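I have placed the structure first, in the form of structure tokens, so that the comments after it can refer back to it.
With one protein chain removed, the remaining protein chains of the complex are shown where they sit.
We call the chains A and B, going by the order they appear; numbering starts again at 1 in every chain.
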Amino acid sequence: MNMINKKANIVLWLVLIVFLAFFPKLFGIYYTNMVVTFAIFSVFATSLNMLMGYTGLLSFGHAMFFGFGGYGTALALKHIEGIGIFPAIGFGMLAAVALALVLTPIMVRVTGTAFAMLNMAFGQLMYVLALKLYTITGGEDGIANFPIPGIFTESLRNSPEHFYYLAMMILGLCMWLMWFFTKTPFGQIQVGIRDNAKRIDYMGHKVSQSKAVIYILSAAFAGVAGSFYGLFHNMISADGSLGMGMSFTPIIMIMIGGIGSFLGPMTGVAIFQLVDELILRYTESTELVMGVILILVVMFLPMGFMGLFSMLKFKWKARSTGNAKMEKAS
Amino acid sequence: MDPTTVMYVSQGLQGLAYGMILFLIASGLNIIFGMMGILNMAHAAFFMLGAYICYQIVAMTGNFWLGFLFAPIVTAALGVLVQQLFLRKAHLLGNFGELILTMGIASVIVAAIKKFWGTQNLPLSMPDSLNGMVSVVGISYPAYRLFVIGLALVVLVLMMLLLYRTRLGKIVRAAVSDREMVNALGININLVFMFVFGGGIWLAGLAGVAIAPILTVFPGLADQVGMDAFIVVVTGGFGSLVGAFIVSIIFGLLSSYGVQFLSNFAPVLMVCFMAIVLVIRPNGLFGVKE
Partner (left out) sequence: MKWLNKRIFVIGLGLLVLSLLMGISVDSQAAPKSDWAKPNAVMDVNDIPDMSDFDPNHPAVLQGDTIKIAVVAPFSGPASISGQIDYISIQWAAHVINKKGGLFVDGKKKMVEIIKADNQSSPDGTKKVCERMVLREKVHVLMGTQGSHLMKIINQTAEKYNVIAANFGANSDELQDATNFNRNAFQMTQSVSQLGRGLAYYYGKIRKKEKKFYIICQDYSFGRGLAAAFKQGLKEYYPEAEIVGEDYHRLFLTDFAPFLIKIKASGAEVIYTGDWVPDANNLLKQARQQGITLPFANIYMDEPVGLNEVGVEGTEGLVNITQYGAENPAFKTKTDIKNNKLWNDMWKNKWKAPYNSALYEWPLGTIGSVIEQTYWLLSVIERAKSIDPEKIIKVWEGDVFKFGNGKTVKMRACDHKVIQDFHVYESVRPDKQKICMNIPPYYWSKERSASGPVHKIPAEVVLPWMDPKLDRCKGKNCWGE
């Protein structure tokens, strides 16, 4: 059974990769850009899920890493002549990591509400600083129209297709890395911390150190996502990337998709985008629809859509095998 | 007094008034989180609702005091409705669920307000009796702001009395620390929490009514004050009414003197203060560890 499963898996992955490779040609620029947005926010939401779903640490300020990533890359491209695209993205990630390193000593000492609020406080601080230090950051207007060097072409600004491939490769790599991380023993420790931090402590694993590592990693991935966000729009601004809205967005996406499951955040992003596309055509009260959806999801789908999915899968399996297996919901 | 002294003293008075405004807005949020553990993201939306309902009452009757009396009650009633229908069920989900639920509710309330009252600005003036200047320590000061200061103080005293001197308050405090026990004693837990939530929303509505005459009643009202309320509650410590009061005053004074001496860097001061407090005392200045 296992061999067939493995083969089926590989075939599925190959099909997916081919599909993604030909996507721009099949569906055009508009949908290609939708996929890029999906990729960016998937990485962002999944990076927050490393804290929320796996380690049990809710943060209300994750946008600061997203924004630092974006600003890092934008500033590098604006001020450093002739810098390549990969170093520029690296700059963005480093900026986010640097911020995380500074904050880690404070963050590892707290948990629960205090953790959430502390992150919110610093997130707000970064936002206000970005507005006030406008000579560097461009304030409300942000930094726009900076050069985007291509790898094979002069500038990625003119070829959304090439940008798509670059984005999919790097963001795909990020997703894979984060997934891989959850499978390592270290990843299991995270789940342990979420469920019972004291026990993990007794088992000999240093809780603070683990929290520090995961905080920094989560920041790094958020930074890469933010970097691509800035490149994608060829603009990065305080409101657009550091505001409270941007901190809440991934939280909502995780909740809708399903907290605690790896694919949950991605699912949430996809649903969010789908709804966004549809409602704009039919109504101007986007807030009303979003609000109603949130209420419905919390009331009736507390485990998110992934929860619904696994529940259906469980029911289908139970029906087909005829056995009632008690599966522990992870 | 010479003009410079007048200016500094005015800023001080002014800081106090602004602090009281912050306290009024934050008090409801503080109570609901402190007592029920619910982070009510819809607080600012109820604040806005209070202002709009007051406008409606004034538009229909021409009397501000009627609005002052009834708008918070109507707002609280709507809040209780929301709590009974939605929040009670989500309580089982824990913090995340309540959070997202209240965010959804906030969006729906704001959308409903826009549908019902439109997107334009609505006029809401203070009553004539309070429109004017009075003399405080030799300085000319708007009467309405004195009224707001007074109102905030009354609210604080009332709340403290209610919680610590009445039997009802005792029940509420007991329910918060050990709900099973209180339930076992035969007291309707549901009713208690309904009362607490209603009280918090009543405060939000009251704040809306009290502050709207200083501001413009328009659809962005919730966004305008939401963040401030949050910052006050977080810095003061969840569940600590006194903490919220003191922090409000500090913020008010910081804001006034910040503008006086540092002009446009004043907003940075507030957020820095919050960050510093949280680093030293992660549960807020007067917060109690969970």
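By definition in this document, a residue touches a chain if its C-beta (ideal position, glycine included) is under 8 Å from a C-beta of that chain, and two chains touch if they have at least 3 such contacts.
Values in this document were obtained by computation on a predicted structure and should not be read as measured data.
Colleague: So one chain is hidden, and I want to know which residue out of B:Ile214, B:Val242 or B:Val279 touches that hidden chain in the complete assembly.
Modeller: Only one of B:Ile214, B:Val242 or B:Val279 touches the chain omitted from view, namely B:Ile214.
Colleague: Of the residues A:Leu101, A:Leu280 or A:Leu296, I need the one that contacts the missing chain.
Modeller: A:Leu280
Colleague: By the contact criterion defined above, which parts of chain B meet the unshown chain? Give residue numbers in ascending order.
Modeller: Chain B touches the missing chain through residues 3-4, 6-7, 10-11, 14-15, 17-18, 21, 114, 118-126, 131, 133, 140, 142, 144-145, 211, 214-216, 218-220, 223-225, 228, 255-260, 263-264, 266-267.
Colleague: Please give every residue of chain A in contact with the chain that is not shown.
Modeller: 28-30, 33, 37, 131-132, 134, 138-142, 144-145, 157-158, 233-235, 237, 239-240, 280, 284-287
Just so we're on the same page, only the chains that are shown with their structure count from here on.
Colleague: Hey, how far is the Cα centre of chain A from the one of chain B, in Å?
Modeller: 34
Colleague: Residue numbers of chain A touching chain B in their complex, please.
Modeller: 52, 58, 106, 109-110, 112-115, 117-118, 120-122, 124-125, 128-129, 132, 244, 248, 251-252, 255, 259, 285, 287-288, 290-295, 297-299, 302
Colleague: Chain A touches which residues of chain B in the complex?
Modeller: 39, 86, 89-90, 93, 95-97, 99-101, 103-108, 110-112, 114-115, 227, 230-231, 234, 238, 264-265, 267-268, 271-272, 274-275, 278-279, 282-284, 290
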